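Shown here: the complex without one of its protein chains, the others still in place.
Our next item is subunit A:
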Amino acid sequence: MALFFQTSQQGFQTLLWKCRLFWPVSRCQQLFAVSFSIPNREKVSYFSFMTSSNTALPVGSKRTDVFPTKKRSEINSEEKRGWDEETKEVSEEKRHFSSSVGAPKKRLMSQVLSRHKFTNVQPPEKPLEAEEWNRLRESFPSPEIFEEVMFNSMVRCNSPIDVAKSLLTHVAKSNGDIAYNLLVKYLVLCVQQRQTSEICDVYDIMKIRFKILESGAYNLLIRGLSNSDQWRMALTLLEEVKKIMTPSRTNYESCIKAASRHQEMNLAFELYREMLAKDLIPTLDVLQAFFDFSRGMKGAELQKELFGILLYLRENQIYPHKTFMRSIKLWFESIPGGNWRGHLTNIKDSGQCPVCNHQLEDSDLTEEEYNNLRERIIRDVIHGTDTFRKTSPQEFEAFQTFVENRLPFDIVIDGLNVSHIKPRRMQCENLFDAVNCLAKENARLLVLGRKHMLINSSNWKREIMKEMQNKADFFFAENISEDDAFLLYATLRSGKHCKFVTRDFLRDHKACLSNSLTRHLFRKWQRGHQIVFSPSVEGKHINFLPAFRYDCVVQTTGDTWHIPYKDTFEEKYSYQVPRKWLCIQQK
C-alpha cells in the first residue's frame, strides 16, 4: 500500500512538472508593475485578486514548489481536482473530504465554532410542550447542538426562566439525563435573574450527579449565591474550590462583597488578606466595596485596615477612578469624630496643593534607590541576556570611561530622537535648535547619537555638527547599537539633578527590568527626570515641558491625604499620570 502511494505521488509530481497546465496561474499575474501612487489603504484590495488563491482556482495555486512537502492523502485528493473539469464537483469534493490544504486550521476552527454561528435563533416567549420543542429541533439545521444554541440565545435574550425549564424537562424526558453544559447554561440564566432557589436546586443536582464541578460552574454559583441572602453558602463553596484549585479573583470579589455588604468587615478583610497571600491582584471593585460598606462605621482597627488599602494603592502605583475616589472621600468624611474634609483639586507644577498649601513629596529617589536602579539598568537593559544585542562590551566600556571623565552632566539629550522633531526640516537643524535652547545658563550637555551623524549628508551637515560640538559633549554609538540605554545610564550616573530629553516613552526599556518593584522605581524616576518637548508652530522655538517636581502617588502626612485619580475607569498608559487630585485634611 505504501508503495502504491509513493509511486503515485512521484508520478504526479513529475507529471505536474511536465505539464505546465498545473503551474499556478497566479504567478503570471503577480509580475506586474506596481505603481507607487496607490495609497496605503487601497493596496490590499488592489492586490486581493492574487492573494485569494485557495478558492478561486481549481488547481492549488498555493503550491508553487515542485516538490511539495504535504501529506500524501492531501496531495492525492488535491491533484484529483486538477483532473476535474467542473468546478462544481470540486466544491462538493471539498465539502466531503475537507481536503483543504490552504486552511486546515480554518476548517477545524469552523467545526469548533459552529455552535457560535447561530446567533439569529429566537427563543420562544412561553414554555413549550415537548412536541413543540421537537418540532423546533427538527427545523433546526444541526439538531445535535440545538439545545446548546437555544440556551445560548436564551441567555442572550434573558428569557424567562420557565422557558428554560420547559426545555430542560423536555431534554430530561427524552434522554433521561441532562448534559453538564446545559446545566451550566441554565445556571447562567438563573444567576442573571437572581433566582436563588433555582441556583440552590441546580447546585444540589450537580453535586448528586458529579463528583466535582469545574471552575465555570463554581464561579457562577459563588456569584449567584453571594448576591442573595444565602451568601454564607458562597463561602462554603469557596472552601470547596480551594480544595481543587486556586480560586479566581472574581470568586474572592463576590465573597468579599457579600461579607462587607452584611457588615462582616473582619471576615471580608480576612478573605482580602488571603487573596493577597495567593498573589491575586484585587479588582478595584473590591477595594471600593470596602470603602463603601464601612461608611460611618467606627473602630480604630477598621480605619487602620482601610489606610492599609490606600497604602497598597501607593505601593503599586494604582490610581483610583472617579467613582472609587468618591467612595474614599465619602468614607473619610463619614468617620465619626474624624473631622475629615475632602476637596477636588489640580496640583500646580510647583507641586503645591492649592487647597491646603501642602508641598507634595518630591520625585527624587534616595541614594540607595539610585544605585539600585542604575545597577538594574546596567544588568537588565544594557547587558540583558547578551551584551551584544544592544551594544558590545568594548563600546560600553568606552562609554563608561567617557562619562566618568566628563561628569557631571545637567542634561542628556537623545540626539536622534530630537532631530526628528520637525519632519520638514534638516535633522541637524532640529538638533541644533534644541541644543541652543538647552545650552543656556551654562548647563553641561551630553548629546548621544550614532556614527552615521558624522558622515556629511543632506541631513547632517558637517559644519553644523562641528558648531554643536563646541556647546555640548557628544558620544556617537555604533549604528546598530541602542542609544537609549546609554541615555539612561548617563543620566543616572550624573545624579539626581540630571534630566534627560527624549520623546520616547521608554516602554521597552521598562519591560526589560526584571521585577515590578524596579519597574515602579523606573517610572517614578522617569517622571521626575524626563523633559518632553514639542515643536512650536512658528519659527525655531521648541517648547520643553519640564519634568514633574512632585511624585504622583497616593501620599499622606498623617493629618492629610493626597490621592491622584483618573477621570475614567479605562487603563491609562503606564507613562501617563493623572493631573487631578483629591485632597483630604483633618481639621
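As a working rule, contacts are C-beta pairs under 8 Å (C-beta built on N, C-alpha and C of every residue); 3 or more make two chains touch, one makes a residue touch a chain; residues count from 1.
FYI, contacts and distances are computed from a predicted model.
This complex has a chain not shown, and the name its UniProt record holds, of "GPI-anchor transamidase", "Exosome complex component like", "tRNA methyltransferase 10 homolog C" or "Probable electron transfer flavoprotein subunit beta", is "tRNA methyltransferase 10 homolog C". Only one of A:311, A:407, A:480 or A:517 touches the chain withheld from this view, namely A:480.
Of the options A:125, A:177, A:229 or A:559, the residue whose C-beta touches the omitted chain is A:177.
For the chain left out of this panel, the touching residue among A:156, A:389, A:420 or A:497 is A:389. In the full complex, subunit A touches the hidden chain at residues 3-4, 6-8, 10-12, 14-15, 27, 30-34, 36, 43-44, 46-47, 50-51, 53, 62, 64-65, 67, 69, 71, 73, 76-77, 79-80, 83-84, 89, 92-93, 96-99, 104, 108, 111-112, 115, 126-127, 129-131, 134, 137-138, 143, 148, 162, 165-166, 168-169, 171-174, 176-181, 184, 201, 205, 208-217, 244-245, 248, 385-390, 392, 424-426, 429, 458, 461, 463-464, 467, 479-480.
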